[in-house]
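With one protein chain withheld, the remaining protein chains of the complex are depicted in position.
Should a chain be cited, it is by its letter among A and B, assigned in written order, with residues numbered from 1 in that chain.
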Amino acid sequence: MRIEKHPILEFQKGAKIKFLFDGRELEGYAGEPVAAALHAAGVRVLSHSHSHNRPRGFWCAIGHCSSCNMRVNGVPNIRVCIEPLAEGMVVETQKGRGRLDV
Amino acid sequence: MQKTADAVIIGGGVHGCAIAYHLARKGWQNIVLLEKNYLASGATGRSAAGIRHQFGTEINILLSAANVRRMEKLAEELDYPEGIELLQKGYLMLAYSAAQLEQFKVNTLLQKKLDPANTTVILDRTEIKEIVPGLNLEGVAGASYNPRDGHANPFHVTQAFARAARRLGVQIHTRTEVSGIEKTANRISGILTYRGDRISTPIVVCAAGAYGKQLGEMVGVDIPVYPERHQILVTEPLEMFLWCMVISLTHGTYFKQTPHGSILMGVGDPDHEVKDFNEQSSWQFLQDVARKITFHMPALQNAKVVRQWAGLYDITPDAQGIVGETEVDGFYLDLGWSGHGFQLAPVIGQIMAEIISGEKPLIDVECLSLRRFTENRLIPEPYCV
Partner (left out) sequence: MYKTEILVVGGGPAGLAAALAAAEQGAEVTLADRNSDLGGQLVKQTHMFFGSKGQYASERGISIAKILKEKAAATGKIRILTGATVTGYYEDKKVTIEAGDKFFPVEPQRVIFATGAQENTLIFPGCDLPGIYGAGAVQTLMNLHGVKPGNRVAMVGAGNIGVIVSYQLLQAGVEVAAIIEAAPRIGGYYVHAAKVRRLGVPILTSHTVIKAHGNHCLEKITIAELDEKRQVMAGSERDLEVDVLCVSVGLSPLAELLFQAGCRMGYVPELGGFVPFRDDCLETSVAGIYVAGDAAGIGEASAAMVQGRIAGLAAAASLGYGKDTFLEKVTEAGRELTGLHGGPTGEKIRTGLAKLTLLAKEAV
């Protein structure tokens, strides 16, 4: 799902890295938003609504709407549309409102 | 608006609405409630809404014991299908010294003496850890804990009373501020509003919190109550992990998780908080409370703050409420609860209705009368944040 050739834009990408999504190893580019890497890998369901558990994807892509909240490296409710991807990152779909490890 | 009433209640907080309901339940026909803003817009809606048995004075122990029982059945009693979000998973009061823990033990014995059904227990550090995993036990000597304590949603409790009161014929007028109270000789005769209404009434009940002082002045009654800003910080909603309210009297801190999932946290800071009617939030509070609560619960460093708010405690010289009649006939008070008023509303509402109806109240509250200040009978409540 990556754009290979664009008439105007050239995409400068960081290093190709690996990260974990719900236990699955995926590839992405360092520094791009986690949501972009997931989307490029065909992952579109990022969270679920709190009351009815309906699947949700991203909506705004600018860190404003919280529709893309996921668990990243053990911290719940990370807005993955603006969270930069890093090597070895552990990204998980969270249950409901997100679990805080105490 | 009607021109006459049998009684007018000032204040649409949880106390005012509870009084209105109880009066109407007794058969009072023509009750009016005036609220200058909207229901629960003042201290009620801004409170952390704790409900507990654990107090240090006899009167509060008696009132709270009767009250928790009312709260448990309140939604049913008031036919309020939404529920009041009562979560009874305990209050954990942390002791930070052997002497403080000793005092908790003494208070627990007093609670059991006055209320044989009381379930307060003293916990050691291991037991505390089981109830609140993740709590920082640094400096903790033990705790006092009652599993039947808890918290509710103050908006729902207020609406439940208001709706039940309306069903019984009470007229509730919001956005209606009182501009004057009239008395003839030494007797209440009427009330005026900034909307230009005048209601002829022999009884005015003041349940206006810290605003009660100015209302008292309208009829020449000196009420020693003043406002003190308290603030609350709120996090994003998270899955439930903190079931009880945690309090440290030593740090002046408390925090809880609402059924919605947000963590509410506060800190009592009488030295720095403004003592006027300012309800603005401050960034200093945000920094202070975040620092203090993450000391108690380090994992909260990963919880995101979403908002904060402020509200007014109605503080009296002994941090106890003022209940009952005054030197002006027909002018009654229910205010000055100094931060623990929300939870006592159901039982105080009933007692106020009984007093106004000339009946013997469920619990004798003479010790909370306005007279106590001039007669030097203060009863300081130690369990306050």
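Here is the rule we go by: contacts are C-beta pairs under 8 Å (C-beta built on N, C-alpha and C of every residue); 3 or more make two chains touch, one makes a residue touch a chain.
The model shown is predicted, which means the values in this text are computed figures rather than measured ones.
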Residues belonging to chain A that touch the chain removed from view: 1-9, 11, 13, 32-33, 35-36, 39-40, 44-46, 49, 54-65, 81-82, 84
Interface with the undisplayed chain - residues on chain B: 278, 280-283, 286-287, 290, 305
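Just so we're on the same page, only the chains that are shown with their structure count from here on.
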Centre-of-Cα separation between chain B and chain A, whole angstrom: 44
In the complex, chain B residues that touch chain A: 133-134, 236-239, 241-242, 261, 297, 299-300, 302-304
Touching residues on chain A, where the partner in the complex is chain B: 50, 75-77, 95-102
